[in-house]
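Got a structure for you, questions after.
All protein chains but one are shown in place.
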Amino acid sequence: MRQTFVSQLFNSIADAGRDLLDRGAGKSRSHTIEGVCRDLLTQRGEASGMALAREVVDLWGTLDDDEKLEFLYFLAKEVGTNSDAVDRAVEAYQAEKNEENQRKLAAVLEAPRQELMRRINFAPGGTAAIVAMRKFLVSKIRKHPDLKDVDQDLKHLLSSWFNRGFLELEEINWRTPAVILEKLIEYEAVHEIEGWEDLRRRLDQDRRCFAFFHPALPDEPLIFVEVALVKGLAAAVQPLLDQEEDRLDPRKADTAIFYSISNCQDGLKGISFGNFLIKQVVAELSAQLPNLKHFSTLSPIPGFMKWFSKTDGAVGNMSEDRVRDVKKALLDKDWFKDEKITAKIQEPLEQLVAYYLMHEKSRERPLDPVSRFHLGNGARLERINWLGDISKNGLKQSSGLLVNYYYSLKDIEKNHEAYVNDKKVVASSAIQSLAKMS
Amino acid sequence: MRQTFVSQLFNSIADAGRDLLDRGAGKSRSHTIEGVCRDLLTQRGEASGMALAREVVDLWGTLDDDEKLEFLYFLAKEVGTNSDAVDRAVEAYQAEKNEENQRKLAAVLEAPRQELMRRINFAPGGTAAIVAMRKFLVSKIRKHPDLKDVDQDLKHLLSSWFNRGFLELEEINWRTPAVILEKLIEYEAVHEIEGWEDLRRRLDQDRRCFAFFHPALPDEPLIFVEVALVKGLAAAVQPLLDQEEDRLDPRKADTAIFYSISNCQDGLKGISFGNFLIKQVVAELSAQLPNLKHFSTLSPIPGFMKWFSKTDGAVGNMSEDRVRDVKKALLDKDWFKDEKITAKIQEPLEQLVAYYLMHEKSRERPLDPVSRFHLGNGARLERINWLGDISKNGLKQSSGLLVNYYYSLKDIEKNHEAYVNDKKVVASSAIQSLAKMS
Amino acid sequence: MRQTFVSQLFNSIADAGRDLLDRGAGKSRSHTIEGVCRDLLTQRGEASGMALAREVVDLWGTLDDDEKLEFLYFLAKEVGTNSDAVDRAVEAYQAEKNEENQRKLAAVLEAPRQELMRRINFAPGGTAAIVAMRKFLVSKIRKHPDLKDVDQDLKHLLSSWFNRGFLELEEINWRTPAVILEKLIEYEAVHEIEGWEDLRRRLDQDRRCFAFFHPALPDEPLIFVEVALVKGLAAAVQPLLDQEEDRLDPRKADTAIFYSISNCQDGLKGISFGNFLIKQVVAELSAQLPNLKHFSTLSPIPGFMKWFSKTDGAVGNMSEDRVRDVKKALLDKDWFKDEKITAKIQEPLEQLVAYYLMHEKSRERPLDPVSRFHLGNGARLERINWLGDISKNGLKQSSGLLVNYYYSLKDIEKNHEAYVNDKKVVASSAIQSLAKMS
Partner (left out) sequence: MRQTFVSQLFNSIADAGRDLLDRGAGKSRSHTIEGVCRDLLTQRGEASGMALAREVVDLWGTLDDDEKLEFLYFLAKEVGTNSDAVDRAVEAYQAEKNEENQRKLAAVLEAPRQELMRRINFAPGGTAAIVAMRKFLVSKIRKHPDLKDVDQDLKHLLSSWFNRGFLELEEINWRTPAVILEKLIEYEAVHEIEGWEDLRRRLDQDRRCFAFFHPALPDEPLIFVEVALVKGLAAAVQPLLDQEEDRLDPRKADTAIFYSISNCQDGLKGISFGNFLIKQVVAELSAQLPNLKHFSTLSPIPGFMKWFSKTDGAVGNMSEDRVRDVKKALLDKDWFKDEKITAKIQEPLEQLVAYYLMHEKSRERPLDPVSRFHLGNGARLERINWLGDISKNGLKQSSGLLVNYYYSLKDIEKNHEAYVNDKKVVASSAIQSLAKMS
């Protein structure tokens, strides 16, 4: 009952607000999004901020792509920093370097679009609209690099608003409203969810799912992680996704496998939640299920095949011939089904993956993005799993291999420091041996 | 059940986090608040941000006033802007005025304490701690003007976080948890609440109370307004507070009287919510009780007597003699009980109040702060009420008179513009007449 | 978070309870459901009622069909009324007809299984288990008429517990937990829901769904009704179910069509909620959407074809030839697609349906169960809709025709009294005319 009424009420208040705006305005008002934004930044905004903000939010929803782009350029040009004012403030500051002048300089350097966004945010749905603006912007930024300042400002603002302290960790299960569950199906980025039955298996008694939410986006997960409760470190993902597998009594599991982590909001790109999420879920699960002793991911190696295909000649201690044999074997698209082939290339392929993860770097950091993320969080590279993901995508990305990154709460900071200060890839001795290729 | 468990869990997670921090740190860690803040701003903060933030929050709670002040100076000096870096960035910008250099300049102008605060906010209770820091700072700023930059930064951050879009309007009534209700008793700033019985009367069927809340401070109202549902414009506050008065069926009321508005958080000083609150409550009540036709305050005139005592000679068109007679009459502390006196001075006193409200200004705005607030919101000065508040405080502030500011949704913007652009005090013709003193 | 913990806690308490039971019992306890029930009815039940009840609930969940039947016979034979005691009480009453003896007679006539059920209900899940027992019993009663007394007792008890005053009307929408939504898919009895997409369309902005819930069965709807918000009285159901149809702004609808009502709990058979549900939903929708002026069902005529196929010769004023022509036409399974046929038989078929609904009765009540239900509720037979349901089932049951029963709040009681006292079928003049077949 309640929701319907309250939202109706809300609409009627907002409608009233807009009627009043129109009636109240002696002169005619502009109803373009840019016009309303201008009003919102002036004194009319002080009196009728909520109604104007609502109008901006509604108008944004009606724009086509060209108009959206036009609006972004409005943000860039018309409500950006005023260069003349900046110059004057710089000069004043250089003339007299006091706190007052420094404050003034900082003030003119903040583009008015930041205040505009804060006012748009007054409206119900304001935060969602701003996230949507950034999502659109992110998708256009390559072709429109002159929007970079706008992007920086939106990111800065959203980063402040989506501070970890404002996020809520929620467990997602079969009691969660459908409006949220369907978002999981939409946003799952690692192992596609193929419908409600598939989803249900992932929320069964021996599975867990956690997500971060922000109070202003109650129906939108920001990031979520899917966990399988198992016995022993899982080595392959297909059995975890299989509908037919027996369900395990969660009190009998000793290991939690994080087999999928998905960021949901393109509009929050570059604002990192994953670090917090994994650690908090580890703590949460430890409290829920004291029998859990091990926490590990089962992760893809998304950059491996791309890197491997570009190698030329020997790799590490592996001879050119041996490398070539592996490459050749992989050309057969059904290679993984052929026991003769797999018997032959398992060892060198695992060595190559270990080598790639341990030694291939870019700017002193691992080349592989997933590795970078987990090692940066303080996890340890634990095990390479032969044919852990034989989906089309798994074969294409990493010749079907998967990796476990192991989270040991007591080693997290130590590992993190070794990674940051000493550029060290913390790995199990097994992986270290493999990487030696000897 | 639930709360107890969840908060226990939370504590145990945080405790675990801190144990791990200590065990994890190869070298010994500093446990002063400044030391932990330094950690929080470096790479250790990246790995263990949540646990460090929690430690800062806990440590803040243990500081005495001297230590708090010391911490504020740490914020001012050690994590303020780096003047050398600013100078270099200014020079670079002047050498080449491009976007990149402008961005860099803006970046160095943001003091690291802002990022520090964002990280402290990671912890449960972080927002509350930062609001408490600002509260303490606000109480010290006069004697410590060199903390102004810190104050500006905290205010800027809190202003962004406490954006209207993140606030929730809640109705407060007898079903509200006691932990919130006792805050009303504590925070009521206009007409003191004398205990639970008094509070209960203010939440009875013919009363309403609304407050804004922020999700990160769920037990703390930010601002609240108390409303009486009555027939006709109320002229005096004592009957509204009287326990013995009959309760009115709210469906029979035609007028909502806002008789008290209290800001609750000194730490959010300068961040305005009242404007939004009143308008939204007007909309809310209109929807709840369609029979309500009038929305008005019953407000004090806090600056009147202070101003009046300083006047010298004639006031407006009122002769010096007449003014002197009024002043003399008010010297008797029981003057308001003496019909002969009241008969004599009612007219001139009302004229003086009208004159004060209409014509006494400071920087083109009304001298009276309450008047400034409501006129700035678009309300109209409606009526002066003789002996509307005969409490000790009411007599002292404004010789017992009260004022109604009338909110007419359809005139709000028009009134606001007249106020802002034309410096006009929008008032009823009755008050205009009184102010002429003729 | 919360749910998981609380339910864990709950399980651990119950487990502890059972351990204690076993440790506490000096002598060995029986662990058959019958044995535990015996304990529950004796002093051990007074001390450890909750744990024993929990055990019964768990045991019930493990029984196969034969064991369930055995348990029902245990209820019938071992914890039924004691005939000797009844005889003695009857004699005592006849000897002295006082209140005390009457009370004693009433007491021995209540079978101990009622108290047993009340004790089983102590356990979490107890109510659900008892509803499941009755569901099983209902499915067996035809073959096992000697369980009738058990059925009566369970029904009596459940009828008291599922009193309207304890039910909660809830709106079901896309924000409802999946665990409830999947029940709708399972329980829909009129127009099958073909999956989550179909369900979603039925919960879209121009649809409403309401259900009754009982606090002890929070995930189980007891009965639900699906409503379409439309303009004008809907005449056909397929367009209402069509995914591709445009959605209507609900504020523009003038009519609410109840197109499906489903009882969900076989275990509550014979306990009627539909009457309350429809009236309350009418009131609810009236308040939500003041634009709604008409409330009507779009209902099947489940008994029509069965009756029609059994008619022999003339029907009412319709000649034998004409009737035969209609019957013959319907033999072609695609008759409804053939315009020549439909042109020919529309009129007589509508007349026959009208005749059936108006005049065919059993024990003075309409033969058609849906008609009986709505007329008994005080609705009016409003309109017959040609080819309103051309699904396989619709054609089979009622040659594709549907009926609107119209709910006019102000006529409900009048209609109900006419129906009850005067055995009158309240119908529109159009239907009355059709039924005359002239």
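Just so it is clear, A, B and C label the chains in written order, and each chain counts residues from 1 on its own.
Methods note: a residue touches a chain if its C-beta (ideal position, glycine included) is under 8 Å from a C-beta of that chain, and two chains touch if they have at least 3 such contacts.
Predicted model, so just to flag it, every value in this text is computed and none were measured.
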item: Sole residue of B:E284, B:D368, B:D389 or B:E413 that reaches the chain not shown, by the stated touch rule; value: B:E284
item: Sole residue of C:I141, C:L248, C:I412 or C:A430 that reaches the chain not shown, by the stated touch rule; value: C:I412
item: Contact footprint on subunit C, counting only the chain that is left out; value: 9, 12-13, 16-17, 20-21, 23-26, 43-44, 46-50, 53, 81, 83, 86-87, 90, 93-94, 97, 99, 102-103, 105-106, 109-110, 118, 121-124, 126-127, 148-149, 152, 157, 160-161, 163-166, 215-216, 275-276, 279-280, 283-284, 287, 376-378, 409-414, 416-417, 420-421
item: Absent-chain interface as seen on subunit B, which is shown; value: 1, 3-5, 8, 169-171, 173-179, 181, 195-196, 200, 284, 288
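Definition applied: only the chains that are shown with their structure count from here on.
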item: Interchain centroid distance [CA atoms averaged], subunit B/subunit C, Å; value: 56
item: Centre-of-Cα separation between subunit B and subunit A, whole angstrom; value: 38
item: Touching two or more other chains - residues of subunit A; value: 284
